[in-house]
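First the structure, then my questions, so here it is.
Every protein chain except one is present and positioned as in the full complex.
Right, subunit A next:
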Amino acid sequence: MKPVYLDNNATTRVDPRVVDAMLPYFTEQFGNASSIHAFGADVGTAIRHARRQLQALLGTEFDHEIVYTGCGTEADNTALLSALETQAGRNEIVTSAVEHPAILALCAWLEKTRGVKVHYIGVDSRGRLDMDAYRKALGPRTAIASIMWANNETGNLFEVETLAELAHEAGALFHTDAVQAVGKVPMDLKTSEIDMLSLSGQKFHAPKGIGALYVRRGVRLRPMIRGGHQERGRRAGTENAPSIIGLGVAAELARTHLEDENTRVRALRDRLEKGLLQRISHAMVTGDPDYRLPNTSNIAFEYIEGEGILLLLNKAGIAASSGSACTSGSLEPSHVLRAMKVPYTAAHGAIRFSLSRENTEEDVDHVLEVMPGIVDTLRGISPFWDGTSATRSAFTPTYA
């Protein structure tokens, strides 16, 4: 049995066509795009082409709206830091409690070291943003509102257009971490109010180590990395030409597969999810089933712990991930599941399946075949499970 990879929100396989496009830029066309000679000029041309390919995926009008970065995290950091530095008198950030650490860890650091006030907007049990709290948090002191386009754990989508409009009403900038959304959600940024958007190549079959920040024309950007004039002085450092070119090809492939993601991949995801819920009792989908990425399903299996599930899945050749504590090195369920107040009987047993265009029906069938047995095995060991239904009362720990 071929290994089944269902952890595409963590990273994706680099498409072989992307690799093919990149290879010449390591050995033959290795020049520095800034050089005057032919070695450099060819690379410069290829980078310009790659930028247009990425523009097409995002629906942006101007090529200088794209600033290449080393990763999505760098794009997030650049956006928030720039917003604080370019707007005197605005010293607050509005974000959500379910953002990626690329935003949350930076915000915590800004609070601690720069006295920045950060508003963390909560979510409901489905993971939907508290819009009233968001509106109330925005004000004349808000430098930037940063809300993810799609959540990495649940796949939940956020109403970024509306959120951007509300931020603008308060005179603030709006940034979205779209790392999980790019390539899965149609985008047309030229008609959008979004000021800045972060993306990461590795989430849509480009290599790791390349990302980009979209900065709408007219939005001031203070660079985070200073040095040469690359990216119009907004992100210094010799262009990572092979990866930029790879990202361009990946963007083009993503654009052509966008419909496939939203039809075939979505159908696979739904089949997987429905199949698991049919076969396994005491399991629940976390997040908002009506408004989420087409590739992501986060299912919490009650009365068992996620790491055991992942280890047994791995043994069966299936790769997935978990928001549970034990796999991450922290001792708590993920901040996303906690923010959603997922019942503690289930939060520890949450498993994220994230598909890509490379998955097949056979992959889904294999999971449906082995997963019930895995859950049975672990429930058979669990003191909270009596064979048919859970009986927590049968277990009375002496300390809890």
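The definition used in the following text is that a residue touches a chain if its C-beta (ideal position, glycine included) is under 8 Å from a C-beta of that chain, and two chains touch if they have at least 3 such contacts; residues count from 1.
As a working rule, contacts and distances are computed from a predicted model.
K.L.:
For the chain that's not shown, choose its UniProt protein name out of "Nitrogen fixation protein NifU", "Carbohydrate ABC transporter permease", "DsbE family thiol:disulfide interchange protein" or "N-acetylglucosamine transport system substrate-binding protein".
P.N.:
"Nitrogen fixation protein NifU"
K.L.:
Identify the residue among A:Y68, A:Y303 or A:F353 that touches the chain left out of the display.
P.N.:
Among A:Y68, A:Y303 or A:F353, only A:Y303 touches the chain that is not shown.
K.L.:
Decide which residue listed in A:P186, A:G317 or A:G380 touches the omitted chain of the complex.
P.N.:
A:G380
K.L.:
Which residue numbers on subunit A touch the omitted chain?
P.N.:
The list for subunit A reads 303-308, 310-312, 314-315, 324-327, 329-333, 344-345, 348, 380-384, 392, 395-400.
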